[in-house]
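A single protein chain has been omitted from the complex, and every remaining protein chain is retained in its original position.
Chains: A and B, in written order; residue numbering restarts at 1 for each.
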Amino acid sequence: MDKFGFTISEGRQIDYESNDRRIAEYIFDREPSFRLCIECGGCSATCTTGNFTDFSLRELNILIKRGENEQVREKLKKCMLCGKCNLVCPRGVNTRNIVVLAKKAFQKSDEYAI
Amino acid sequence: MGKHVVVIGGGVAGLEVAGQLSKVGIQVSLIEKDSKTGGNLNKWYKLFPDRRKSSEVKEYLNGITANDGINLMTNTSIEMFNRHRDHFSIITSGGRELIADAIIVATGFDLFKSARKEEYGYGIYDNVITSADLEEMFSRGEISLINNTIPEKIGIIHCVGSRDEKVGNFYCSKLCCVTAVKQAIEIREFLPESKVFCFYMDMRMGGVFYEELYREAQEQWGVSFIRGKVSEVSETIDNQLLIKVEDTLAGRPLKMKFDLLVLMAGMEMSEGGRKIAGIGGLRTGENRFFAANDNHFGSNISNIEGVFYAGTCTAPMNITETISHARAAVIEVIDYLKDSN
Partner (left out) sequence: MILAGKKAVWKDYQKEIAEDKYYYVRSCVRQNFFPGSETAFLKIMREELDKDVYENPCHTSCTGICYHSDIVPVETTMTVVARQFALMTEAGYENLMPSCITSFGLYTEILDTWHHFPEIEEKVRRQLKKATGREFKKPKNLAHASDVIFKFRKEIGAKAKYKLINKETGKPLKVVDHIGCHYAKMFPSKGVGGAEYPYVLTGMIEEWGGQIIDYPERRHCCGFGFRQYLVQANRGFSVACSKEKFESMRPFKPDMIITNCPGCPMFLDRWQYVINEMEGKRYGQNGEGIPVFTYEEVAGLVLGYDPWELGLQMHQTDCEPVLNKIGIDYSPEDKYNLDISPSYSKKHNLINV
């Protein structure tokens, strides 16, 4: 603001209660293996996109589960659905389907539509 | 012939030792500071990894110790013991002198006193409880808040008093992770509408069937696991508990509200054990547990000839390991008594 020369900083805490986690629930219902992720990062290490951009499927899983939808919507676009992550996952998570389901959940143009 | 061994502590290790020694005809005096045997097992309702009732293990232990060769002395502690040339003289809190050929120390562990982690508010906020308090609720068959309502959102905090330099405990208590997973499942069983979140630094699932239980918690019970050490708990105006934690895998601080928080209290050298160490000159390690003579092939042997260790007085152990360790102590004692004849 002109008057003071600064504005009030926004917090960067994840506020779990106020976030909308319907997309996570949508995926949990359709792909139960989504719950099994142990955040090892194997998917991200092998990911073509992740090696050239800041895309990380491991991080994406967390952000979906916390309801950080603004970020998820942008990051989701980077996945090329090659499926290499599926091959490496030690917990048998159907990683590719998680991305597909997330894309479906976002496909309408409304705010975090499902 | 006619050998007499004093066993200090009537928990899982002490009972197992006493039972096995009496089986081979050695006279045992089993000294227990409480009014009944069982130790920490009495606080637990069900056990990991298979969620069998702890009473089944107690039945087994009571079974092997129900014989004339064991002189059980409850409400008794040790005031003094001295080694003479070929025997020990032990003075009990009742003023009795016991003469023994060997001593087995099985003084076990105490649960970390969670109020020492002030920032978690145990004993200050109404709905912050410990793993042991939760077991008591399971035994009673009800999980409820202070105002008798049913909690909907429950948080479990790992590593309370473990891996924590601030309370002087560098070590991992190693059983709290699997206890958290077991209790998370049990909460979901009791309260199917509830949501359960575990906050961990590392998931240490090293035991037999632990990882399987972890997977079951995620897959069948929908338990969420968030990596990060909770650093502060406070109470909101509507009596909910607000936690501050970093979601380390998202790389951002996280705040979340809970109806009930369960603290996974770690294991510490027991007060009774510390007292015995002091009066007997027994060596303890940096972790304050009794220090064994050799980590690989002498884990039952102390620095005093004729004094042996059994169970969690030397390190955190689960019940399977405790019983194995107790049996190993029995072999060491038999060996010693044979040689000292």
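Keep this in mind: a residue touches a chain if its C-beta (ideal position, glycine included) is under 8 Å from a C-beta of that chain, and two chains touch if they have at least 3 such contacts.
All of these numbers come straight from a predicted model, not from anything done at the bench.
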Contact residue for the chain not shown (choose from B:56, B:97, B:119 or B:305): B:119
Identified contact with the non-displayed chain, of B:232, B:271, B:305 or B:335: B:232
Hidden partner interface residues of subunit A, rising order: 1, 3-11
Contacts of subunit B with the absent chain, listed as residue ranges: 115, 118-119, 121-126, 232, 234-237, 242
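Assume only the chains that are shown with their structure count from here on.
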Interchain centroid distance [CA atoms averaged], subunit A/subunit B, Å: 40
Contact set on subunit B toward subunit A in their complex: 203, 215, 218-219, 222, 224-225, 227, 247, 249-250, 252-257
Subunit B-touching residues of subunit A, taken from the complex the two chains share: 12-17, 28, 32-33, 35-36, 38-39, 58-59, 62-63, 65-66, 68, 91
